[in-house]
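All protein chains of the complex are present and in place, except for one that has been dropped.
Labels run A, B and C following the written order; every chain starts at residue 1.
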Amino acid sequence: MPTATSAGTERTNQTERIFGMFKTMLLIRAFEEAAHQMLTEGLVHGSVHQSIGQEAISVAVCGNMRRDDLIQSNHRGHAHAIAKGANPTAMMKELLGRVGGTNGGKGGSMHIADFSVGMLGANGILADGMPLAAGAAQAVALKGEDKVVGVFVGDGSTNRGPFYESLNWAKVFHLPLLIVCEDNGYASTTATRSVTAGGGPAVRARAFDIPVVSVDGNDLLAVDAAAAELIERIRNGGGPQFLHAATYRLKGHVSRDPGMYRPKGEVEERWDHEPIRRCEAWLVGQGVALNEIEAARAAAQAAIAASVAEARAAPFPDPKVAYADVQDVGAPSCPK
Amino acid sequence: MPTATSAGTERTNQTERIFGMFKTMLLIRAFEEAAHQMLTEGLVHGSVHQSIGQEAISVAVCGNMRRDDLIQSNHRGHAHAIAKGANPTAMMKELLGRVGGTNGGKGGSMHIADFSVGMLGANGILADGMPLAAGAAQAVALKGEDKVVGVFVGDGSTNRGPFYESLNWAKVFHLPLLIVCEDNGYASTTATRSVTAGGGPAVRARAFDIPVVSVDGNDLLAVDAAAAELIERIRNGGGPQFLHAATYRLKGHVSRDPGMYRPKGEVEERWDHEPIRRCEAWLVGQGVALNEIEAARAAAQAAIAASVAEARAAPFPDPKVAYADVQDVGAPSCPK
Amino acid sequence: MPEMTYADAVREGLAEEMRRDPLVWALGEDLSTGHTSTSTNQYKNLIDEFGPKRIVNAPISESTIMGSAVGAAVAGTRPIADLRSIDFGLCAIDELVNQAAKIRYMFGGQARVPLVARMAIGTRHGAAAQHSQSYEAWFVHIPGLIVVTPATPADGKGLLKSAIRCDDPVVFMEHKELWGAKGEVPTDADHLVPLGKARIARAGKDLTIVAWSRMVVLACQAAEELATVGIDAEVIDLRTLWPWDCEAVFASVRKTGRLLVPQEAVLAGGFAGEVVATVAEALGDVLKAPVRRIGAPRMPVPYAPPLEDEYRITDRHIVATARSMVGYGGALARR
Partner (left out) sequence: MPEMTYADAVREGLAEEMRRDPLVWALGEDLSTGHTSTSTNQYKNLIDEFGPKRIVNAPISESTIMGSAVGAAVAGTRPIADLRSIDFGLCAIDELVNQAAKIRYMFGGQARVPLVARMAIGTRHGAAAQHSQSYEAWFVHIPGLIVVTPATPADGKGLLKSAIRCDDPVVFMEHKELWGAKGEVPTDADHLVPLGKARIARAGKDLTIVAWSRMVVLACQAAEELATVGIDAEVIDLRTLWPWDCEAVFASVRKTGRLLVPQEAVLAGGFAGEVVATVAEALGDVLKAPVRRIGAPRMPVPYAPPLEDEYRITDRHIVATARSMVGYGGALARR
């Protein structure tokens, strides 16, 4: 795996690329802070799973994909969606259950989806994204397309059967699938290693002869380099690849979870390693001016503030909408 | 793994042990040939999965277990049952759906069970035996017993999710569980390797840090030595162990399956390696007289012939029996 | 019209749709290597015409057979996921109910799931508890799903073709004991049987018998026996359980005033309850006798023949109940 992040000649291009990804991380961070604010104000109706501290993985993986490539998300999908190019305003409207939401108000945070950018949806059932993504990759192969399919799976979810079945499936059918394990060490309130045997996700993937690259998921440049290589391999017909990214969830598991199950001081300590400030330090080292960085941060916050304002102002959907899109034949009839 | 099969001093004891196991293999073989005969006569009503060619695995594994140890079988359960000590006459009655059958006529071949000898049942749903056995092992641990639980799983079944979940489970909870994979190369009409990625069952088990021993499953002495060691490890608190036994199914997958999906000549060639004649050759080498062996074979056939005669003569159960043992509260009421 | 078996008819229907649309494909265990019993092979030789990318021989991974089919449907193909029978389909319920049935809706219509989940139902001689289940009623309860239960070779073909062309997930439930049944089958490549439309299998005026799947065969036998004692029964083959053709049933009950719904599945919680409940609510006034259901006792399917017979619903049950309804002397009848 190439670790060099800025070969002299490419330095400026590379710096620009990373700065662009940095801005996406800022946008995600701002979106999730706003989403939590909306939750506390009672404007978000379901649960909210934040990716704060894990943004580098989504951004670097999706940053190496084409718009027509596909990604399958899980329950923690905001970062995946924004990184793939979903519109934060439409997403915020969805969280608030308003007209103009990505899902028309039918899904909410846990089902956030934007098929127009190849984001096949957040999903409330752990590890189910694995077979769904394998199937999408099989469709890509059947149609003879050169798309790559990416799937995000949590460390805790790798203890579910469909995870293994799908690894075997992807390898047997040599599918264009990138499996990205966001290993944040916890599954809800449980420390994943306490319920996980052996060497974990990477070792398990290798048991199916799927090539694995392990990276520090909070190091945007490391994830970027790994994702670039794996996606290129897949695009060149190399079959399924596995990216194991170590990271940490800085917020509670869901909504208002205080995260009491974590050792004292752990969260504080981990804040020092979170991806945005690490990337910021690198950018400064590359000669990006602090005021440029501050401007980017302000721009992200302004953009999300605008999204929130627009979402707050948007109307709720007409109740009749509830009856649409169940199915064509045998759909429920809307009472007068 | 000790491969020596007859340390000089123990020679006669060992020869006696193996001769005893040999006799059990003969009994299983005779039972399954008779079962198939009953099927062709229309006296067996469901499907029959024979283990002909795979007997050494059941016999050596169960031969190293105590009567109060437990085994969980799969769809191919005759050999497991007889090896664990089930009564062939009661089994034949079950296959014929008669009074006195192990399951009272409610199960048939695919659900053959004898809890009195710790045989927890054949099962029609592939790989489900894995979590069932893991749970039985967890009960053993909770009760503080020193029993060992064994589970038999086919190679094709190792592609189902519960297989992996259970490997992880058994290791995480350090359960007294012996997983025995009978790898006969086929899953119904499909060559297992054609739908299986990576190094197969042994490699997958190791990914969970479960110790694995691989043996020639048609070599009774090799399986015996491996089973002895693994069961001792488990009894001594060593946690789950995995036995991968390579073998071959000499008959069709089920009932009248002609097995057309196998390369020409494969079956014939494999007959030369089947466990009974290999064990016979070893016994002769140990000085067991041919007429002793012939006598054993005749005895096994006579015993099964008697079982068949008794089963044929046994009555069918009273229809009212159908209403019993559904559940205590909310059971169906028998009409008049 | 040529005569062929139910198994051959559905295979022909699948082959026609695969020829018509290159994005139609099938996946399941042993699809290309053949079944152990050739009589019931609805995929026989299809591998030769369509190859391994469209007749996909799957690992034993029910969850992923169903789950990957969902993903492949969302991504623009038309997979037929063959779970063989509902007995094994139980290993893929989550992918069918939490994913296939909900994706179109929960994503606000951004996606379609044109998937056919093939899961046969029915008791087969000696198959016992784990290989004899009939849970068609479950899927009627799941929004987003369509439920199809063909009773004849012609409907097997025509309904499978409609299911494949449908843009929503269809649970296609053949009957294990019908695969060998023979009947006339239209050869026309556009022989489509519409989803949701019932068929009057036998016209009659005294009593309406509503059935589906193999029970239609038994209901028709029963109707002939009833004719010999002067009872003229109408037999309606629902063909599709969701949506089910309640207009056809209502019209018949308005005519006969009597409704009997026999089913092979366990009575408690079965689909017959949905049918009689709907009629009792809507037509309580026109009934000449109380609605009646027949279904299996609430027990797993036992193995031994005399026990299995105790579980099975036969034409005798239908005849006996029908006679009691027509001879009914209760308050309703006196109206």
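The rule is short, and it goes like this: a contact is a pair of C-beta atoms (placed from the backbone, for glycine too) under 8 Å apart; a residue touches a chain by one contact, two chains touch by 3 or more.
Since the model is a prediction, treat every value here as computed from it, not as a measurement.
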{"item": "Partners of the unshown chain among those that are drawn", "value": "A, B, C"}
{"item": "Hidden-chain contact residue, picked from the options A:Gly63, A:Gly77, A:Gly97 or A:Gly150", "value": "A:Gly97"}
{"item": "Hidden-chain contact residue, picked from the options C:Tyr6, C:Trp25, C:Phe50 or C:Tyr105", "value": "C:Tyr105"}
{"item": "Contact with the hidden chain (one of A:Thr89, A:Gln138 or A:Asn159)", "value": "A:Asn159"}
{"item": "Full-complex contact with the absent chain, from A:His36, A:His78 or A:His253", "value": "A:His253"}
{"item": "Interface residues of chain C (partner: the chain not displayed)", "value": "87, 90-91, 93-94, 97-98, 101-102, 105-106, 128-130, 133, 135, 137-138, 140-144, 242, 265-266, 268-274, 276-278, 280-285, 287, 289-293, 298-300, 302-303, 330-332, 335"}
{"item": "Contacts of chain B with the absent chain, listed as residue ranges", "value": "70, 72, 101-107, 111, 113-116, 120-121, 123-125, 128, 130-143, 161-162, 165-166, 168-169, 172-173, 324-330, 332"}
{"item": "Chain A residues that touch the omitted chain in the full complex", "value": "44-47, 97-98, 101, 103, 105-108, 110-111, 123-127, 156-157, 159-161, 187-191, 194-196, 252-257, 260-261, 316-319, 321-323, 326, 330, 332"}
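As a convention for this text, only the chains that are shown with their structure count from here on.
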{"item": "Chain of greatest Cα-centre distance to chain C", "value": "A"}
{"item": "Computed distance of Cα centres, chain C from chain B, in Å", "value": "37"}
{"item": "Centre-of-Cα separation between chain C and chain A, whole angstrom", "value": "41"}
{"item": "Multi-partner residues of chain A (at least 2 other chains)", "value": "161-162, 165, 168, 172"}
{"item": "Set of chain C residues in contact with two or more other chains", "value": "58-59, 61, 63-64"}
